[in-house]
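Before I ask anything, here is the structure I am working with.
Just one protein chain is left out here, and the rest sit where they should.
First chain written, first letter: the chains are A, B and C, and each begins at residue 1.
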């Protein structure tokens, strides 16, 4: 039984193994799309007139898969939705990135994608529309520096694959006082809201389409170009604890390979509270098995 | 061996000179203006050769050394064959076998505007004109003649390109068409574009013709006129049977 | 960076398209047939064991040298064979100076596998004293001009050099039977290496997805082809090595077709090489015979002619002869005593590369080269070397086994004689002289 990361990190004792295996089999039974998953060089039996999309190649008349993934049809188009792969940027995607380099009038961000994202200074302001002067370029560094986490939107993709980002509305910009997590991009479903504000805990949750997730203290919307001192105040203890708890919930879901939606994350969060499992023990094997079983029930309920 | 000091300029014309040979001695020349071409250089009143080659003289007062090299020194108004190396936003980097890469502005095409910038992939062969070669700057090229018309300039599709020396390309471009091309032209139909930087492009319908023309030209560099004709006859005879 | 970009050789789209279309109709750019080889010329240097091969425009030189080393622990009675390649930027602008690139290492390993793994050279015969002293043969290949298909040219150069190489004959003697005496060429004829068979390399280029096969690809064809394969076969049809390093996939049938093609060509190429070597050997032996009678007959005229030529050649080693003369006595010297002279000698020895071995190979090669000069003075100087792997110090200590120097019968006498005037006495009584042939 080929087990992804889980087996390597978590020593499951016998009962946990049995429970986990049963849960996985039930999950497999439930999922409808597993049987048309293909691997590299599998031939796809399709009638000829379909359009060939990503991940497929025509080799002497026969359609062959070039990646491992699931064959999906969108009316006339057949393509392979890849699973584990780097993030393929699309315009209007909300992404979270980490700054690698501050260069002349632009920031270079790591997005877990083929090319690094470039956030130009000109596409940085939001309310005050004015030409960026030389002075702005000089104080770029006191707005965003290396290793800062930034949230932005994919602006446009250049011919040679260059990726330009835009951070033109108040939601985007530098993120502070929180935790940055990395998961596989295929676990993040494309939806129209990626910004989630959890009032009960006073936490912002941004699920980046590129698999970078930000969990941080809630920030009122105002222009972050003007920095004032009272803004830097101390975050309370329980907010910080809930940030960690949500972070670990996301890590557990990522280890198990479940999709990241707000609902699933909150459910795991509440499960960990209900079982009053300490934040650290959430990464233990027992909690993983609990989450797996919980996920099974949820899917049964929903199916 | 001491540098050959020659008094009368005519003695060395059409002779082979080697770097260091003193070609002209201006001290005893009475107020004559002399134009020095490539390969000659003057220190105070002695003109000596910089490059090995044949000293040539043309009517009024133009002296230069005719030599054949693999490297090309860009000179304005030369027609050359360039290979696209890289395309940046405002100009293409083109290799013309010169000391540096040359620049071809994206607008230097007939009716070239920001809208219709052509897309050349790396390795495209272009027939170009050298516009500017000021020192310290990369030479500037253009795909139009002086009046802005395309006139044969631009990308060369298909066919085959061979690298030869600048001497051979000058010979191929000589005014009475050189014997090789003349002889080949009788039997075979082909088109060639010769760049002064020692690159020749040959194209024709059948690959066989292209190969014969290419190899004939390659071998003709060191042959005299009659030998070239004999060589071409032999080649054509071989393929006709 | 832009400077480096300027002088690189570039392939145009037109050339690659034309080469492919021409190959469709079985035509190659230089007019050859698909399986024709370019003109092959093999020349030999003045000394034994040096060859120069010209395959079309590709130009490779091979040098074979041997020296006595301690054998590997796991093979006490076998000599060793090692190959070093030198891709100098002179041959091709794309060769980087300094550490050998991937292609240089690959070429060396292809030829190395072809010769060593298939036991082409008999290594048992290289053993002098089991466990103590064996001959270590080293082949150096220098690429002088890259006209494409370096592997075949380098392989032929290596074979030709190996076949003409002669190593000094030596016997085990002395009191406790541990002494090894090297006999100079005058006393005992130098011995050739024992070569069982000649592994010949044939390189194939694959075009348009492996359907078209071409032999002996040129530089342009190498830039265009999508895959290559080198098959090393010998005359009696055995396959010695194959190297198809990935690249384009090819059907099994095409590979077997290539193998048959190669083995059918092996006999022809072997014949060419053997003929060249025989011609060289005949000419060398003629030359040797010619030299002896002239010496006896016309005492005066012979030497003056030879001396003039001799003088020119040895004048530049005047200084070396001076210093080394007072160190060496006629009798055999025990290794320790000689070490001092060895160090002293090595400092002023200017000929021969100081340390050939740019790679971190286990066996460090000593600076001196044992090669038998053809003309008069023969210098056999071998220095055994304690093989300390990774011996850090630059100066290799090594005891001489025994140094017997005999100047060639026409070698220079000591300086007090006026150069031109050579008496019979000089010619006959061999005077101890160590001269190094650069």
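Keep in mind that, in the parts below, a contact is a pair of C-beta atoms (placed from the backbone, for glycine too) under 8 Å apart; a residue touches a chain by one contact, two chains touch by 3 or more.
Heads up, the rule we're going with is that contacts and distances are computed from a predicted model.
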| item | value |
| --- | --- |
| Missing subunit (named according to UniProt) among the choices "Phosphatidylinositol N-acetylglucosaminyltransferase subunit Q", "DNA replication complex GINS protein PSF3", "Exosome complex component RRP41 homolog" or "Ekc/keops complex subunit cgi121" | "Exosome complex component RRP41 homolog" |
| Option from C:17, C:32, C:109 or C:284 whose C-beta touches the chain left out | C:109 |
| Hidden partner chain, touching residue among A:203, A:256, A:277 or A:290 | A:256 |
| From A:46, A:116 or A:176, residue that would touch the chain that is not displayed | A:116 |
| Chain C residues that touch the omitted chain in the full complex | 1, 5, 8, 102-103, 105-106, 108-109, 113, 117-119, 210, 227, 229, 234, 237-252, 255-256, 259-260, 263, 359-360 |
| Residue numbers in chain A that touch the chain omitted from display | 1-5, 8, 24, 27-28, 30-34, 37-41, 43, 55, 57, 59, 64, 66-70, 82-86, 114-116, 160-161, 186-187, 189, 256-259, 261, 264 |
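Simple rule for what comes next: only the chains that are shown with their structure count from here on.
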| item | value |
| --- | --- |
| Chain-level touch network, classified as line, ring, star, complete or other | other |
| Where chain B and chain C are represented by their mean Cα positions, the distance between them in whole Å | 42 |
| Chain C - residues contacting chain B, complex | 2-3, 5-6, 10-18, 21-22, 25, 27-31 |
| Sites on chain B touched by chain C in the complex | 83, 85-86, 93, 95, 98-101, 121, 123-125, 156-161, 201, 207-208, 210-212, 214-215 |
